[in-house]
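Just one protein chain is left out here, and the rest sit where they should.
For clarity, chains are labelled A and B in written order, and residue numbers in each chain start from 1.
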Amino acid sequence: MIAWSAPAADRHAEPPSRRRTRWIDGDPTLRDITDDVMRPLTSRPGAAWWAAFAVAASALAIGAASVTYEVTTGIGTWGLNKTVGWAFDITNFVFWVGIGHAGTLISAILLLLRQQWRTAISRSAEAMTIFAVMCAAMFPLIHMGRPWLAFWVLPYPNSRGPLWVNFRSPLLWDVFAINTYLTISLVFWYVGMIPDFATLRDRAQSPLRRFAYSMLSLGWDGSARTWSRYETASTLLAGLATPLVISVHTIVSMDFATSVLPGWHATIFPPYFVAGAVFSGFAMVLTLLIIVRRVMRLERYITLRHLDAMAKIMLLTGSIVGLAYATEFYNAWYGHNVYERAVFLNRVTGPYAWGFWIMVGCNACAPQLLWIRRLRRNVPILFALSIAVNVGMWFERFIIIVTSLHRSFLPSTWTMYRPSMIEVGTLIGSFGLFFTCFLLFVRLLPMIAMWEVKALAGHRDEATR
Amino acid sequence: MVSWQLAAATAALTCAIAAAVLARELSRVGVHQGYAPAQPIAFSHKLHAGDFRVPCLYCHFGARTSRHAGIPPANVCMNCHGLLQKQTTDLELLKELIDQQRPVAWIKVHNLPDFVYFNHSQHVTAHVECQACHGHVERMTRVEQQAPLTMGWCIDCHRQRRTDFTVPAANLDCGKCHY
Partner (left out) sequence: MAEPLTFWRERPEADTSRRDFLTRIGFTLAASALAGCSRGPVQQAIPFLNKPEEITPGVASWYATTCGGCSSACALLAKTRDGRPIKIEGNAESRLFGGGTCAAGQATVLSLYDPDRARGPVWRGNATTWEAIDKEIQPRLTAAAERRVVLLSGTITSPSTRALIAEWSSRFPHFSHIVYDAVSFSGLREATRRVFGVAAVPHFRFDEANTIVGLDADFLGTWLSPVEFTRQYAGRRRRALDQDRVRHHHFEAGVSLTGSNADRRILMPPSAHGATALALLRQIAARAGVAIDGLALDATVDNNAIAVAADDLWRDRGHSLVVSGSNEPSVQVIVHAINGVLGNVGTTVDLDAPSLQKQGDDAAVAALVDDMERGDVHALLVYGANPVYDYREASRFVRAMESVALTVSFADRVDETAAHCHAVCPDHHFLEAWGDAEPVAGSFSLAQPTIAPLFDTRAVQDSLLVWLGRAPGFYGYIRETWRRDRFPRQTRYQSFDEFWDHSLHDGVFETRPAPVAPSRSPERLALPTDAWRAAASEIERGSRDAANRSSTEYELHLYETVALGDGRHANNPWLQELPDPVSKITWGNFVAVSAAAAGRLGVESGDVLRVSSGDRVVELPAFVQPGQSSDTVSIARGYGRERAGRVGTGVGANAVRFAAARVVTLAKTGRQQALAATQTHHSVEGRPIVRTLTRDQLRQHDAAVEAPLATLYPPREGGQHHWAMAVDLNACTGCSACVTACQAENNVPVVGADEVRRGREMHWIRVDRYYGGTDAQLTTAVQPMMCQHCENAPCETVCPVLATVHSSDGINQQVYNRCVGTRYCENNCPYKVRRFNWFQYAGNERFDYTLTDPLERMVLNPDVVVRARGVMEKCSLCVQRIQTEKLAARREDRPLADGRIQTACGQSCPADAIVFGDLNDPNSRVAKLRAGRRHYTVLEELGTRPNVGYLMRVVDDEREQTPHTETRL
């Protein structure tokens, strides 16, 4: 639905110079910015949006159907067996948690580092984070044999003695990590939108909208006092969120690292997973923004220089991931552990080797193209790469989980795993959920932080007046 | 701009109340304290166990050797009532049933979910009073479940018995009751 030609703004983009990079093309006035950002909210949705929404919604429906069937009939509707107890469920879980990483990283860490290029993309990245974490949180729930008892993993006073939860279990750490992360991200996202809500409030025609936005803007009155407190608040939040970026995936990785299974039991997992998460997160941000900037006519604010910056981060994290792969194999070889060796040999040559090579190709090799500046600024190539990385990262989790499980210690227990239609449906459904949410987001909320972008454009505006 | 503050306040309040109510009710799901169904024969424990001091284990002899205390078979009733002259409508009913070779279908008062293994003889052997769990049945005309029979309630007793060395120690292993 999108024709690929370098957008007008880019053709006469000024060459790089000593001056610090400008993150907006052209010279929009503050009003222009507000208009541009609010266009999607005020105008009626186009055919493209409806088409996209239809696809996403039906995917969501498929997912809903699959989950309902699985929960009512039993986990047996999946392809799991006595040896492979996790496969698609946890693969998807880790995959989505990973996606959810870019948001906080961009907003919190880059904010603390005063990286101005984050301003244009932070909002949508945060939104993406929240939706991704929602998708992720779904899987630990539905993968339970008795999901209706999921609340037992929460430590709450009860009439059983009381009987508490097992604080030694990484799954429990997950519960806390994911929930904390979701909460902080939500608050952070919301707080970030307050000034824009105020703008929307002031511009809203219908009384209903005005009421809604005034609720959301918490009585914001752009006074200097408000602004200064607001600055403090968001810096504090950023400080709070920063450790989470590390903690969440560190803890997710411990689901595997703390086990005894060869291929899971590895101390390298936390850094390896965090890097991978940021990697996949940025890949997803790229995928989305490349589409969005196009269909929402936001090339002016989400410039090639933004894409370039993100590509660089992908290059870095991608290389870290590649290094992690290598290290794992080195350990397996150097460690002289017969079980460990067998697992990694099986990954490379075994029945799931195809998946392994997809993973290596997409995650370790493909990003190396980004050393070339021209490719970093070639939108189609970037788009293709970002998709590749998304696929590769999904397979990374699949390979880690399934190849370690299906051939562990006792050869008598070795089995094969084949996903059932229900599992595939659930995966599709999670994408449906994600994109439905995101499509609604771009229609209902300002997907660029106007007040921050204006701060960048601000001084030029002064001069023209 | 007060509207949003007001709204927020009310919203928060309602949520809090709803949560409290829900929590309270959920915590009582499956607890049948006070359950006292009407029995096909209005047998009075107060009369038998209380006034006439018939020992519990005379009728519920199963408690000595079996996991089930057991409901006395009709022939046990008849041990006495075969001799006693006094007649009541309930006794008539009982004799009628016996003539028809039909056992009495009593309603079980103290029900445990069957993922719990409870063994009467184990507790009788450890000198646990019947009343400790069943309450003062000898004062009840119609038997009523007095204890909550929740796991916490069991555990409390087991815990005490671990500290009190005058009685056989109770065990807190899950596998004591769940298998």
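Everything that follows uses one rule, which is that contacts are C-beta pairs under 8 Å (C-beta built on N, C-alpha and C of every residue); 3 or more make two chains touch, one makes a residue touch a chain.
Being a predicted model, the structure only gives us computed values, none of them experimental.
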| item | value |
| --- | --- |
| Option from A:L171, A:A326, A:L375 or A:L444 whose C-beta touches the chain left out | A:L171 |
| Option from B:A9, B:L22 or B:C80 whose C-beta touches the chain left out | B:L22 |
| Contacts of subunit B with the absent chain, listed as residue ranges | 22, 25-26, 28-32, 35, 37, 62, 65-68, 70-76, 97-98, 101-108, 111, 113-117, 119, 121-122, 125, 168, 171-176, 178-179 |
| Residues belonging to subunit A that touch the chain removed from view | 73-76, 79-86, 140, 143-153, 163-166, 168-172, 175, 255, 258-261, 338-339, 342, 405, 408-416 |
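We take it that only the chains that are shown with their structure count from here on.
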| item | value |
| --- | --- |
| Whole-Å gap separating subunit A and subunit B, where each centre is the average of the chain's CA atoms | 54 |
| Subunit A partner contacts - residues on subunit B that touch it in the complex | 1, 3-5, 7, 27, 31, 148, 150-153, 155-156 |
| Subunit B-touching residues of subunit A, taken from the complex the two chains share | 158-163, 211, 214-215, 217-219, 221 |
